[in-house]
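Heads up, one of the protein chains got dropped from this complex, but the rest are sitting where they should.
Chain naming follows the written order as A, B, C and D, and within any one chain the residues start at number 1.
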Amino acid sequence: MTHVLAADPTLADFGKDPLWITIIKAVMLFLFLMLGILFGVWYERKLISRMQHRYGPNRAGKFGLLQSVADGIKMGLKEDIFPRTVDKVLYLLAPVIMVVPAFLAFSIVPFGPMVNLFGVQTPLQMVDLPVAVLFMLAMGAISVYGVVLAGWSSRSPYALLGGLRSAAQVVSYEIAMGLSFVAIFLFAGTLSTSEIVKAQGEQGWFVFLLIPSFVIYVICMFGEAARIPFDLPEGEGELVGGFQTEYSSSLKFALIMMGEYLHTFTASGIAVTLFLGGWRAPWPISMWDGANTGWWPVLWFFIKFVLTFSFIVWVRASLPRVRYDQLMSLGWKVLIPVNLAWILLVAAARNVVVNEGNKTVGIVIGAVIVVGALAIWMRFDTVNQRRKEARKAEVEAEFEQLSDEPTAGGFPVPPLDLPHYHGVQHKEIPSGTN
Amino acid sequence: MDLYVPILVLAVLAGGFAIFSVAIAPFTGPKRWNRAKLDAYECGIEPTPQPVGGGRFPLKYMITAMLFIVFDIEIIFLYPWAVSFAPLKNDAGDTIASGLGLFALVEMLLFIVTVLVAYAYVWRRKGLDWD
Amino acid sequence: MTTHYLILSGVLFAIGALGVLIRRNAIVVFMCVELMLNACNLAFVTFARQNGNLEGQIIAFFVMVVAAAEVVVGLAIIVTIFRTRRSASVDDVNLLKY
Amino acid sequence: MSPWLPIIMAVPVVGAIVVALLPKGGDKLAKQVTLAVSLLTMVLTGVMAAGFKPGGERFQFKAEYDWIPSFGVKFGVGVDGVALVLIALSVVLVPIVVLASWHDADGVRTSDGTLITPKRSVKTYFSLLLVLETMMIGVFAATDVFLFYVFFEAMLIPMYFMIGSYGGAQRSYAAVKFLLYSLFGGLLMLVAVIGLYVLANKGTFMFEPLVGAIKDPTTQKWLFGGFFIAFAIKAPLWPVHTWLPDAAAQAPAGAAVLLVGVLDKVGTFGMLRFCLELFPDAAKAFTMPIVVLAVISIIYGAIVAIGQTDMKRLIAYTSISHFGFIVLGVFAMSSVAQSGAALYMVNHGFATGALFLAAGFLIARRGSPFIADYGGVQKVAPVLAGFFLVAGLAGLSLPGLSSFVSEFMVMIGTYSSVAHGSGALTVAAIISAVAVILAAVYILWMVQRTLNGPTAEPVKAFKDLNAREIWVLAPLVALIIGFGFFPKPLLDVINPSVQQTLTNVQVPTATIAEKGTGQ
């Protein structure tokens, strides 16, 4: 389906809107996100409880739809605790720093093609940049500052460690995420989201072309948005709420929650935009020519968006939280090398396909990459295998030792055949005597 | 430049909202003073006094930060490479910018291999392990 | 309008240099150096726009890399010193007399 | 291309290496080898000198090899009369010094057995001595200015170590002072050398092409300054003489002989060869001030010498006075005076050498350099006393002893020189004549205080000269007396090259007319 639709906006179409259109767009996006949060919270709770055979919120309003509104109001009316020791300015600033970039990050997500908005032809997208994706990543990175500052300004060990932990986690997964996009750019040849969507129109959805990238992205998505199974930043069980320990209640806490929700939204939005064809209609519908014109695409976008979000919720419902070292080693030791190998492979293939000139060399290089990657992987695999076996063996040995000699390992176990257990000198006290 | 105007607008909007809600929080809620409540929360025990500018933390985090810098920079180099790797075609389908092609592939191969060398070193030196 | 950016970069550079000369904590000094490098980046990008060629922006990339490398090395050194003598103040580093 | 000079220069350095590589404990062997080598060198030089044609071209036994083409530096050697006699002087002095300092390195004991200098490495001392000999020959033989400079500077190092490691109590101070003075002068000269090369723009450092290459008078003045200061420091001329008394007093007797006898001659030799011929105009322009300096050092040296209590210092000051005479002669711009100066260099070498050695023997016996500690030596050790007396008389240039001829020629030449028309030089000659009387005073007084009078207690233990010491002094005294009566062979060799110098300097023919009156 390489036919190009005139409605597809490109970078050239941006930066032309009059200010009022811009403002309208901004307000629309803002409202969309705010309502989205309200709805999303409710939706998530409802879905999970359904999955867990519960009712979930069903008191406030029909189906408990107003539940999150109620929560919001409650938070507004709770006491605003302001611990004595905190670093005042940063403590207050942190939630803001967390939430604002989260809003901005979403602004590059395209909702649809060129539409007629109050008589103005404009792409249905807040903004697009030559470096749109980079911008999104940057915003994600900035909100990390919020997390760290929140932890740091709280002056409490839990908060500090929590902040550092979540920062470490987020940056680690940011690398893998950033790498997972490279393959896309290799195909799309641009960083602007609208043009990437366009490219998917021409070359097909990248989710099919680049499954590994997609898988990696999805994993990183959880890490970035700190959702279960990677929600260690506020792993209550381990560090009492992490960096937000001192933001016990009130609107500051609400802002932090909001920021995290927005990250989840952004993650889904980006997934849809970069991999799932953006606002493009899925296959059977795309047969109909009108599918990708006018306001219809918004619908397709919403469907994909909600589905992605539901998937995230579904995962939350079904997976436990991983251990921190597992989290990190997954990010550093698996995702990054696999990513790099994959990128090289894609590049080699791409080189063979599109570039003029000598192809054999390209093919050879591609082969070299594949072989090399496999070789390294196998080597590591065997090494790991040996390590595992060795570890297992020694554990068993230890166990053996313990079983046949109880006092080994420094844990004195009283021998079970001591006389008094058998009550040798046990003196029967006849009952009922006085 | 005016590509960035919408972002500015949105930033103003979101920022206004955030600052507003931070600002009104103290007034909307009640105030019931309680010394323990205003202490740093440490599961109820007396809070350990924290030095100004946060306490000391494991070096591990610093190492992670350094690694992050290195690899993030690598990404910085991957993006332009990726973008200008393939020849750029316009809507009519004819090339308006030839790709870097084989050369770029080889160079990037060298680059990534070099990075992997450092990566292997870090790995072997337990730089990536969290115990 | 590029002049404003130049002025800004100049100011940043001056602040950084001053910080290096005035501040005593090694890490702060070192951050000031980084600030200077970023001032350079700003200048490069500005000039790139002024001269209408991309070199400046490319240079900015390389500077970032170098800055990163410097950060890593510098932190390593400072942390080592800190571990050995529990202080990162430049004044405590005074065994080498002129 | 004659191989003579390179061979003569090579022999001692090879000997030095041999000596240095001798097995441990081969001290005696080392001394013998050194003596043999130095004698061989002397013989070779003698044979070569026999082939020297006084009437022939100026530089004979020439040899040129490319050394540093990139700098235009050649290894160029060759001798004219003056150089020849000075080389002869050095090669004659070296074996004598070897003999004289036979026991210097292995701890000098006085007659009553007190150790005055501790045991030190013998091999090092003698190999340094031989290296020094090579460089002394080289510096006189060099016809390439750069080569000359190289030897001029390099000479310092062995002498520095000889003074520093083998000298008396104050040796390191003396050594450093000596080195730094000479080095400073040398560096100024280096600038001048470079300047000469660059400005002459001949692309070579060879002496003959460079003669008259610099035309511009002011440039000449600057370069002349560079050279002259270096030479003035070397041949200690008042006011830059202060290093000499220290160095000479602290150095072991042998080293002192070479220092005063040969090394300092390089200065006066350099003035005669380079300052005059390369920069004639400057030389003429500066004659007056230099003459004044010369006269001052003549008188100053003499007067200060009288006040000395330390023999070696006294001798050092006498040499300052004598060097004043030589410089005076060089710049008097008359052939007689210059021949006299050249002759003086040789004679002074012998005379002072003898004096130093004799004094050295005295000191070795008593362990103290102070005149006051002696007295009545002649009763105890007549032979030693005799030699000491003769050497002393040579020092005050008694008629019939060699220095008289040269001193007389210098004064006559200066007196009658009409360079610079005015009778200024005449006046200078007359003033310097006073020094003759002063010389009589200081020498005779010293002799009288040491040799005559009541015999001091420790002196009674003195042994007279042994065979070795006689062998050291005898040849010198023989030479002194010999040249005293029959200086002609030397003058025949010297005169032509002096003539050459004067023609290069283009002094008025009038002076040249009355040449040879000295003979």
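Convention: a contact is a pair of C-beta atoms (placed from the backbone, for glycine too) under 8 Å apart; a residue touches a chain by one contact, two chains touch by 3 or more.
Everything that follows uses one rule, which is that contacts and distances are computed from a predicted model.
Its UniProt record calls the unshown chain "NADH-quinone oxidoreductase subunit N", which is the correct pick from "ABC transporter substrate-binding protein", "Peptide/nickel transport system permease protein", "NADH-quinone oxidoreductase subunit N" or "Sarcosine oxidase subunit gamma". Note that the absent chain touches B, C, D when the full complex is taken as a whole.
Across D:A10, D:L44 or D:L199, the residue that sits in touch with the chain not pictured is D:L199. Remark: the omitted chain is touched by one listed residue; of D:V18, D:A154, D:A424 or D:A456 this is D:A154.
The chain omitted from view is touched by exactly one of D:L21, D:A36, D:L180 or D:I437, namely D:L180.
Within the entire complex, the positions of chain C that touch the omitted partner chain are 6, 9, 13, 16-17, 20, 26, 29-30, 33, 36-37, 39-40, 43-44, 46-47, 50-51, 53, 55-56, 58-59, 62-63, 66, 69-70, 73-74, 76-81, 83-85, 90, 93, 95-96, 98.
Interface residues of chain D with the unshown chain, by the touch rule above, are 67-71, 121, 124, 149-151, 153-154, 156-157, 161, 164-165, 171-172, 175-176, 179-180, 183-184, 187-188, 190-191, 194-195, 197-199.
For chain B, the residues touching the chain absent from view are 83-84, 88, 96-104, 114, 117-118, 120-121, 123-125.
Definition applied: only the chains that are shown with their structure count from here on.
Each chain gets a centre from its C-alpha atoms; the one nearest the centre of all protein C-alpha atoms is C.
The chain with its Cα centre farthest from the Cα centre of chain A is D.
Note on chain placement: the centre of chain A and the centre of chain D lie 95 Å apart, centres being C-alpha means. With centres defined as mean CA coordinates, chain C is found 20 Å away from chain B. Measuring from the averaged C-alpha position of chain A to that of chain C gives a distance of 34 Å.
Within chain B, the positions touching two or more other chains are listed as 72.
Annotation, chain-chain contacts: A-B, B-C (touch as defined at the top).
For chain B in complex with chain A, the residues that touch the partner chain are 2-7, 9-11, 13-15, 17-19, 21-22, 24-26, 28-32, 37-43, 47-48, 50, 53-55, 57, 61, 64-65, 67-68, 71-72, 75, 78-79, 82-88, 91, 98-99, 101-102, 104-106, 108-109, 112, 115-116, 119, 123, 128-131.
If you check the complex, the residues on chain B that touch chain C are 59, 62, 66, 69-70, 72-73, 76-77. Only residues 61, 64-65, 68, 71-72, 75-76, 79 of chain C touch chain B when the two sit together in their complex.
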